[in-house]
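Next up is a structure, given as structure tokens.
Removed from the display is one protein chain of the complex; every other protein chain stays in position.
In order of appearance the chains are A and B, and numbering begins at 1 in each one.
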Amino acid sequence: MLRFVVRRLLLLIPILFGVSVLLFFWVRALPGSPAESLLGERATPALVAAYKERFGLNEPIWRQYVTYMETTVADRDLGISVATHRQVTDEIRQRFPATVELALAAMLFSVSLGIPLGFIAAKRYGGPIDHGSLFLSLIGISVPIFVLAILLKYIFAVRLGWLPSVGRIDLLIFDAKHPTNFYVLDAILTRDWSTLWDVLKHLILPAVALGSIPLAIIARITRSAVLDVQNEDYVRTARAKGMSPGIVDRRHVLRNALLPVTTVIGLQTGLLLSGAILTETVFAYPGMGSWLRDAIFNRDYPVLQGGILFLALVFVLVNLVVDVAYAVINPRIRYSG
Amino acid sequence: MRGIKLLSMAGAVAACLLVAGAATAGSRSEASPSGAAPSTLIYAGASDPTYLDPALVSDGESFRVTKQIFESLVDFAPGTTRLVPALATSWSVAKNGRTYTFNLRGGVRFHDGTAFNAAAVCANFNRWFNFSGPFQDASATLYYQKIFSGYRRNENATLGKPLYQSCRAVGGLKAVVKLTRKNGPFVPSLVLSAFSMQSPTAMAKYGANQGTIRNGVFAPIGTYAFRNPTGTGPYMLEKWTVGESVILKKNPRYWNKKQPRLARIIIRPISDNTARVQALQTGEVFGIDLLSPPLVATVRGNSRLKVLSRPAFNVAYVTIQSAKPPMNDIRVRRAVAYGLNRQLVVNSFYAGRAQVAHAFMPPSLPGYAKDVVKYSFNPTRARQLLREAGCGPPCKIEFWYPTGISRPYMPDPKANYEAFKASLEQSGFDVQTTSMPWRPDYVKNVNQGTAGHLNLIGWTGDYADADNFIGTFFQGDSPQFQEKNAALDKLLNAAEQEVNQAKRIKMYQQANRLIMQNLPGVPYAHSTPALGFQKRVQGYYTSPIGTDLFKTVFLGGQ
Partner (left out) sequence: MSAAELEIAEIQLEQSTGGLWNEAWYRLTHNVGAIIGAVLVSVFVIFALGAQWIAPSHPSDDVHLVAGILQPQPPSTEHLLGLDLQGRDVFSRIVYGARYSLLIGVVSVGIGLSIGLLLGAFAGYFGRWPGSLVMRLMDIMLAIPGLLFAIAIVAMLGPGLWQVMIAVGVVNIPIFARLLRGSVIAQKENEYVLAARVVGVPRRKILFSHILPNSISPVIVAGTLAMATAIIDVAGLGFLGLGPQDPSTPEWGTMLTDANEYLAAAPYLAIIPCLAIVISVLGFNLIGDGLREALDPKLRGRA
């Protein structure tokens, strides 16, 4: 097991190196440069040319990559954003917690609803609940996420006025403390319950929008996994022994059915990050997704390189954790090599 | 398995119809205003400021904030482009046209307690003049370069001879500024937030004059521009969370005891037009800028909201790259002018908030000429001109438009483009489409003259002078228009140096006539941008150049 983890961690290095090379060349292949993006209508050709000359943007690309790696390693940071002039690392510290909070809330929503839904659907196989949940899950994966987000916002924020439509927190709470930038955690740490309630309210709509597709998928996977497990020999044996149905369900069916579900939950990291780009845009939510989207439009080279590299690292690590968790839950799997 | 799939179809239909239900249900609940303390205003713009040293930024979102923290020597009277005293109570020009004397307001202090006096004024002028290294980059000091041309020691060949010569403090409250040459736009341009007065002690203390370039980007090193901007303005920076809010609090020692009227101003970035209006509807913000025309009706239709207008101080136009055949033929350019259905575009996509432009500057500005050649939509005439010029019809041309942008003068470029394309095709042109993201691809190509024959773009004025419009466009080399006209160039140079206002006006009027005869492009709209507010927000004056002051704003009862 330890060997497996170490091996996977070592594998991280070539993957991250690959991503960084890929990113660097991609960013340089984008048409235009930050010069034009900064100057806007006021960018005259002379100004742009002087700018490029000055910052080595006319150098050969491999030379620029070497320079980039040198400065990154020498300064131990990811550079300064073209758009905000802040350290990319500072911005990640501010925005990553926002996205993590959103993603966890979405995950919580989809898991806590998806697993029971899938389980009940399988138990009531062929009945109205089964049909209903299948129907819901089909809709879930057929509606584009931004449509759902716009819809939820329009109904629950604009028309009904039940929930807020933008951001992470009511701005009138300007005295709230944010030691970790995880606003939910901050509110709990400072025992500021009214702020906690406000922050949670801001999470509901984006989390539901973002969690809809995972919800559908988790419900479907749980359903088919439970159906499979139910017909396994050990379950039949347990039943034949006269064990109570509740215990059989808990000890044998659900536990074994959850194995494939864990894998799927791990796979959702990428999906959530993709979805976050659209959801955060609709709800003006200050997280990584909307940040990277803007960075692409602004040709914000340092943000793109640093931000995506960071996300790739997180993504790979999460998958590693999921794999390890999977091995722990399922002793039949041995990661020998 | 039966039934379900049918059910799921019905569900899909229902999901989409929900939008309809919600949209047409009328406002069931107008959303309660958050339990706001009545002394705080929450306002939404489109994005965060870049940073808060006004001498080193050039974008409207930064100026929106710096205008509250800092003040200039002169300013516009609220809601107009009329110059009025600000930190200078009066000023005069010597006979040579190059020496300006500013009499300063007494008893004013910067937020850090430093006295505002003639020495502070000179310190600011000298700071700009002495900028070196990374500070001479256009991304840092664009406006300084535009008005003052150069620095004490220019480090870049594109810079010119500096306009500024010296500044002398005479006693405590009189500053004498000497220029190297006569310049008409000098005083009007001082309203720009880029030329506002900053505390010399705070700038030294928080490292305002340290900057660097890394990864090709200018960035201030000290904390001044991020956490400690220090001016004389009615508000001071309290806290800035990128992507979330800029919080400003009242300056208790402001020189005008009646202002500001609110304890706090919170400015938050919401980039999406619809999202901004929705936040206004839900009461999450009390006012928004950049209200797009299709959404004006939504705000009007809400009994708790109101629409304010920003005076038209912009021009939307179609550039013609006249060096590219067939556009080098004046007859083809005239065919373009007759073939663009400008009236239809203005009527359809500006919600009644624009007028057709007949010149490259707004009618409110001195120097505007009413008697320029006017072109109204006439497809027959256009076809005839094309036949005379021997280009088709159909005459094949490239026409470009930008994506991912909404400008006050061009709220929906795509809509304008589609209608123009249709009207040009009706007038004997064969139009090839190219679109690009506004930043940076589109603007670069248009400005460098590497875009299509025709391109959609526009301009919002920075200060109230004709020089800021037609001077910017047509004086000297302008690849955007590829217009080489010696007579026009001479006229504009003379006008810039003329300090007699009556003579200047005559020169600019003549320039406008020349331009519309020669058609380096076709102006099509002066828009009146809209802002949305809760009705209880009062005392808000909209500035033509887009930098509104919050010091007069207060919240009334519901």
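As a working rule, a contact is a pair of C-beta atoms (placed from the backbone, for glycine too) under 8 Å apart; a residue touches a chain by one contact, two chains touch by 3 or more.
Please read these numbers as outputs of a predicted model, since none were measured by experiment.
**Q** Out of B:T433, B:T450 or B:Q497, which touches the unshown chain?
**A** Going through B:T433, B:T450 or B:Q497 one by one, B:T433 is the residue touching the chain not shown.
**Q** If I consider the whole complex, including the chain that's not displayed, which of B:T40, B:N273, B:S427 or B:N447 touches that chain?
**A** B:N273
**Q** Write down which of B:S62, B:Q259 or B:T298 is the residue touching the left-out chain.
**A** Spelled out, the listed residue whose C-beta touches the missing chain is B:T298.
**Q** Touching residues of chain A against the unshown chain: what are they?
**A** 11, 14-15, 18-19, 22, 26, 29-31, 138-139, 141-147, 150, 154, 213, 217, 220-221, 224-225, 227-228, 260, 263-264, 267-268, 270-271, 273-275, 277-278, 281, 292-293, 296, 308, 311-312, 315-316
**Q** In the complete complex, the non-displayed chain touches which residues of chain B?
**A** Looking at chain B, the ones touching the missing chain are residues 1-6, 8-9, 12-13, 15-17, 19-20, 23-24, 273-274, 292, 294-295, 297-298, 344, 347-349, 401, 403-404, 412, 414-415, 417-419, 421-422, 433-437, 441.
We take it that only the chains that are shown with their structure count from here on.
**Q** If you average the Cα atoms of chain A and of chain B to get two centres, how far apart are those centres in Å?
**A** That gives a centre separation of 37 Å.
**Q** What residues of chain B sit close enough to touch chain A in their complex?
**A** Result: residues 1, 3-5, 7-8, 11-12, 15, 18-19, 22-23, 25, 27-32, 34-37, 40, 42, 48, 50-51, 58-59, 137-139, 142, 146, 156-158, 213-220, 225-226, 238-239, 241-245, 247, 264, 266, 268-272, 275, 278-279, 281-284, 404, 436-437, 439-441, 443-444, 447-449, 457, 459, 479 of chain B touch chain A.
**Q** Report the residues of chain A in contact with chain B in the complex, numbered from low to high.
**A** Residues of chain A touching chain B: 31-48, 50-51, 54-57, 68, 71, 79-86, 91, 94-95, 126, 131-132, 134-136, 138-139, 142-143, 150-151, 153-155, 157-161, 164-172, 174, 281-284, 286, 290-291, 294, 297-299, 301-302.
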